[in-house]
Every structure is written in structure tokens, then in C-alpha cells.
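Before we start, here is the structure in question, set down as C-alpha cells.
One chain of protein is taken out of this complex; the other chains stay put.
In order of appearance the chains are A and B, and numbering begins at 1 in each one.
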Amino acid sequence: MANVSVKNLVLNFGSVEVLRDLNIEIPSGEFLVLLGASGCGKSTLLNCIAGLLDITEGQIFIGDKNVTWSEPKDRDIGMVFQSYALYPQMTVEGNLSFGLKNAGLGKQDIEQRIARAAEILQIEPLLKRKPSALSGGQRQRVAIGRALVRDVDVFLFDEPLSNLDAKLRADLRVEIKRLHQTLKNTMIYVTHDQIEAMTLADRIAIMKQGIVQQLDTPYAIYNSPVNKYVAGFIGSPEMNFFDGKLAGAKADGFEVEGKKISLKGYDFADAPRQAGQGACLGVRPEQVVVGSAAKAMPVKAKATVELVEPMGADTLVWSNFAGKPFRFLMEGTAQIGIGDKLDIGFDPAKANLFDAETELRL
Amino acid sequence: MADATLNVGQLGEPSGTKPKRTFSRRNIILYGTLIVIAMYYLLPLYVMVVTSLKGMPEIRLGNIFAPPVEITFEPWAKAWATACTGLNCDGLSRGFWNSVQITIPSVIISIAIASVNGYALANWRFKGADVFFTILIFGAFIPYQVMLYPMVILLREMGIYGTLTGLVIVHTIFGMPILTLLFRNYFTSIPEELFKAARVDGAGFWSIYLKIMLPMSLPIFVVAMILQITGIWNDFLFGVVYTKPDIYPMTVQLNNIVNSVQGVKEYNVNMAATILTGLVPLTVYFISGKLFVRGIAAGAVKG
Partner (left out) sequence: MATIGKPNSLFRNMSAKIAAIPMIFTALVVFVGGTLWTVTYSFTNSKLLPREKWVGFDQYERLWGTNRWNVAIENILIYGFFSLIFSLVIGFVLAALLDQKIRFEDAFRTILLYPFALSFIVTGLVWQWILNPEFGIQSMVRGLGWESFTFDPLYNPEIVVYGLLIAGLWQGTGFVMCLMLAGLRGIDEDIWKAARVDGIPMWKTYLFIIIPMMRPVFITTLVIIAAGIVKLYDLVVAQTSGGPGIASEVPAKYVYDYMFQGQNLGQGFAASTMMLVSVLIVLIPWAYLEFGGRKNG
């Protein structure tokens, strides 16, 4: 078991700053997900930790050992790639054993390790086959197996499920989670899929432009995003944002298009604030209640249905609130049509408030 | 968010970029090998230039690798204007202009025909098209020797055997497989939706080709031009078979000058003539750079 720590890491490609002063502490046994849109530097960071990219400044520790200058093979890591990167002309067994043979391990030891990995991943029947005769899901299992046999402390996953179709992705996601529960290794997992991130992670690091925006548990990231970017990135359908300003003597109210909303019960951050300050209120579509229950909510309104998107379990309704498009979720069984008038309401205490300038949480 | 850890790097632990010595053993071996190889490849060019700038007495005394003591451009002038092949003594200039007259129309016609061909194959597939195309590609591998004489008969029947026109036709025909393949592959890679949209808009065969495909395909036309200019300029076999001494292309004339058995061998003139002949494709090569590589790779790999 090993913890991983990234200290003051900077990576420049020429004059382009790809990673800027990153500091991440990953305790032993944690499942950390690096999440972000493409080009945010998440895969780059993973490659740095693996030692596949030379960093410009800073240090990387794995298991309290400074590995900043170490070769990938000496870092006690195993890595799984998006394109599987299996050696195509070797059998599955050959793929699993090639690295071990090069490390000079004994034949018996290698056989034992392969048997164990094959059992964990349920790929025993595939050992004699070549990668070209495997399905995408099976290939990815073998790729995980190649990391597994190395008997390493840290697993690195670089978008391992992105090449699979939706159903397989869901299946393998569960397996990876189970694998983590069995092995209890430290795992660092890069993805752009927020469902994967939410379901797998102990903690998520949301990245943008080479900077970690928020590093916290999935719960905290979903419920109290530190800034507007994170709030908008996490959650589907996307959060509704209303640009307005703070109001009231203690600046504990919100005003948008002449509509005043009391923020009673909202857990304000420590940042100083004042009335009249520009702010942005974020309400998740799933926080909105419809029908008779809406009457009990602090904020109530009548909404006219403009567009309906049935999604099976839920139905997404497009409407209008305070002069802005407003999305909210209803049950999939709801029978509504365009032009229907609905009672809606939400609790601002559970909403999110951001500064208009800095976009940080208020 | 910045962690207030002090920079451990100052304590002498590994930090930041892994230090790399410029003169590591790996680099010395790698660059050393490459430089030696590069010198080997450059050697003939160097020898050509050096020899062509020496006078004959100096050549007889020194070795061919020594730089010229006394630089003279006379061999160049002689090679260009007065060197003899058979009865003609007007130098390589005659061959040069012949080659220009052969290359320009051949390049234009062969590319025009092959691009329309490739376009028809990529976008307007008709029954049997693939059969002809397969034959064409296999034809590229058939030794020319097999088709030399039938081609002579064909040209003779048309009354253009031994003329520049005849040679242009020969180049157009034998350039067709590779060019058609090149254009077909390129046009296939253009999204089909574009072609479909144009058809829905009512454009026909020629207007789609001229107004949509052509403007999008400039790079591949350049690649094809590079391929054809060097290929046709460097041709020897067709030149010697299908033309007469008066209109021999430059390569044939060069060979006749250098390998003529009469008279005293003037190595400096020979080398000047050799450089002159190589100059056109070399210029094309150095100007086109990466496109040249793309051309030969595209023509070869995408079977």
C-alpha cells in the first residue's frame, strides 16, 4: 500500500503551461478520480505520475519515496490505457507475463500471479487467445490484468472505459469498484464521464486548465461546489443559473429581475459579502418540486411548460423563471403537455450561490 | 489551495525536470551514427559538385574527394552548351528543353485525367468500375517491358511514334495507376455527406468536381505534381524507346554524353551534366519538403 503525493507540480510544453502548481495528497488505499473536460490536463497529470512525461518543476512521491526522476517501471505502478495497448501478436498469457519475464521473475512466480489475476478478472478461458479475438470488454480486463500481475501499490487508469459502449461501461465500472474493494490499492483514475467519477471515487479532483478546481468527496462536490464551473460541470441535466444581486440588510437575500428570494437557511461561506453585490444563484433541476408539494417550499412560482423531454425514469421540463429558461425534473409518469401551467417551488437553502465576478461560492 | 510545503528540492532531493546531460552516451551514439550516415548519403553530391568545379589536369592529379584548388565553371558551360552526343554538339540544353516539353504537358494531362478518374471511382461508382480499377492497379506491377512493344504498335498506328506527343501519351498511361489510386483515396476520405448535399442541391458530375472537389483538393494536386514531375523528368526507358535522338529527354542525352565511347573522357563535364540533370527533381524535392514524403508514402502504403 502506498500513498501518492504531488507537490508543486508544474509542466510546461514550451511556453504553454499545461499543469500549474498542483498539490495533491492521495492517502494509501484511496480511489481518486481526475475529472475534467478534454484538454484540462488530467491525462497529462496521470502521465506525469506514471513517469511517462518529464515534469518541469515540483516533486512526486509514491509510498514516501521520491520518484520524481524514476523510470516508470521503478515506481511501483500499473497502468491501464484507453486503447488497451495490448501487445497484439502475443496471447493474453503472453501479455500478462512479458513484463514479469523482463523483470527476471521465476517461472513459478509468474504462473501464480497470472492465475491469481485471471481468477480475479475471470479471464481464465481467454489466456490462450490473442487480443484480436477478444471483445472490447475482455481486452480491457486483460489490460487491467497486466497491471494486476505486476503486484503494484498504485493503479493508474487513463480513461479505461471510454472506448466501450454504454452497457459494457456500466458493467466494467462495477467491476473496477469491486476490484478496488478487494485489493484496497491506491487507484488514480482519469475520466471525463461524471457518472464514472461519482460512482467510483472516494474523492474527485475536478480540473480545468491545469488547475485543480475542487478536490473533495463526490457528495461535497455535488452538494457544495466551490465555484460556478464545478457546479455547472457536475450534475446532469445541468444546474439552472440566475444572474442577479444580493439584497437585504445582511445581504442574505437574492434579487433577480425584480423578484426577491430569501436565502434563509442557506449555509453561507466565510467570504465577505454586501448587498447589491452581483451574484449568481444555481438551482439543480432535481431540487425543484412540482405540484401540491411545491406549496410547502420557500420559493414558489407558476411555470408554463415550453418543452418536454421524456427520459424514461424522469421527464425534463423546460419552462421559464424570472425571465430565464428554467429546467426541472418530474417523474417519468407525469402526463404534461406544452402550455400546461404547473406549480413549482424549491428550497434556496439547498441552492448554490456564487459571486458574479470571481465565480466562487458565497 | 496552494499547499504551504516548503520546496524539498532545496534539500537536494530529486525535484523538477530530470537532469539530462547533452552528451550522454545514448546521445553520442545516436547522433554520431546519424551524422556518419548523413555524411555517407551526402558524399556523392559532394563529389559531383567538387569534380564539376575542377579542371581536367587537377582531376588527373588529385583524388575525387579533394576540394578544387582552382574553381572553374567551364565544365558547366560546356556541359550545357557544347557537349556532343552523336552528331549534335549543342550540349545538354537540347535535352533540357526536350524534357521541359515532355514533362509539362504530361504532368498536366496525366493529373487531369487521373483526378477525374479517381473522382468517378470514389463518388460515382458504376457497375464494373472496380474491375477496371483492380486491373489498373495490378498493371502498375507488370514490368513495363511486357507492354513496351504493343505500345509501339499503338503509337505507330496513330502516327505519333517517335514524337513528343507519343511520349506524353505514354507517360499519361503509365502514370495512371498510381495517380488514380492517389486521387481515389483522397476523394474517398472527403466526407460523403458533402457530395450528397451537392447532389441534393442539383449539382451534376462536372459541377461537383469543379466547384466542390477541386477547391478542396489542392494539397493532393500538389502531391501528384511532385510525384509526376520527378517521375517523368527522371524517366529513361520510355524516353529511349519512344523518341528519336533529336528529341531525347535529358536523362537519355546525359547517359549518351557520359557513356559515349568516343573521345577523351571529361569527368568534370560529365559531373556538371549529371548535376544539371538532377537539378530539377532536386529543386522540386527541396522546395516541397514534407509534401514529397507524403506523396511517396500515400502512393505506396495505402494499397
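The working rule: a contact is a pair of C-beta atoms (placed from the backbone, for glycine too) under 8 Å apart; a residue touches a chain by one contact, two chains touch by 3 or more.
The shown structure was predicted, so the numbers you read here are calculated from the model rather than taken from an experiment.
**Q** Which one touches the absent chain: B:M151, B:I212, B:M225 or B:L291?
**A** B:M151
**Q** Determine which one of B:I64, B:M158 or B:L210 touches the chain that has been left out.
**A** B:I64
**Q** Consider the whole complex, including the chain that is not shown, and state which of B:A79, B:L254 or B:L291 touches that chain.
**A** With B:A79, B:L254 or B:L291 as choices, the missing chain is touched by B:L254.
**Q** For the chain that got dropped from the picture, name the residues of subunit B it touches.
**A** 30-31, 33-34, 37-38, 40-45, 47-48, 51, 59-60, 63-65, 113, 116-117, 119-121, 124, 126-127, 129, 132-133, 135-136, 138-151, 153-154, 172-173, 176, 180, 204-206, 230, 233-237, 240-241, 251, 254-255, 258-259, 267, 270-271, 274, 277-278, 281-282, 284-286, 289-290, 292-293, 296-297, 300-301, 303
**Q** With the missing chain put back, which residues of subunit A would touch it? List them for me.
**A** 47, 50-52, 71-74, 77-79, 81-90, 98-99, 102-103, 132-133, 146, 150, 158
We take it that only the chains that are shown with their structure count from here on.
**Q** Could you tell me the distance, in whole angstrom, between the mean C-alpha positions of subunit A and subunit B?
**A** Centre separation, subunit A to subunit B: 53 Å.
**Q** Give every residue of subunit B touching subunit A within the complex, in rising order.
**A** So the residues of subunit B touching subunit A come out as 1-3, 5, 7-9, 13-19.
**Q** What residues of subunit A sit close enough to touch subunit B in their complex?
**A** My answer: residues 7-8, 21, 23, 25, 54-59, 66-69, 212, 215.
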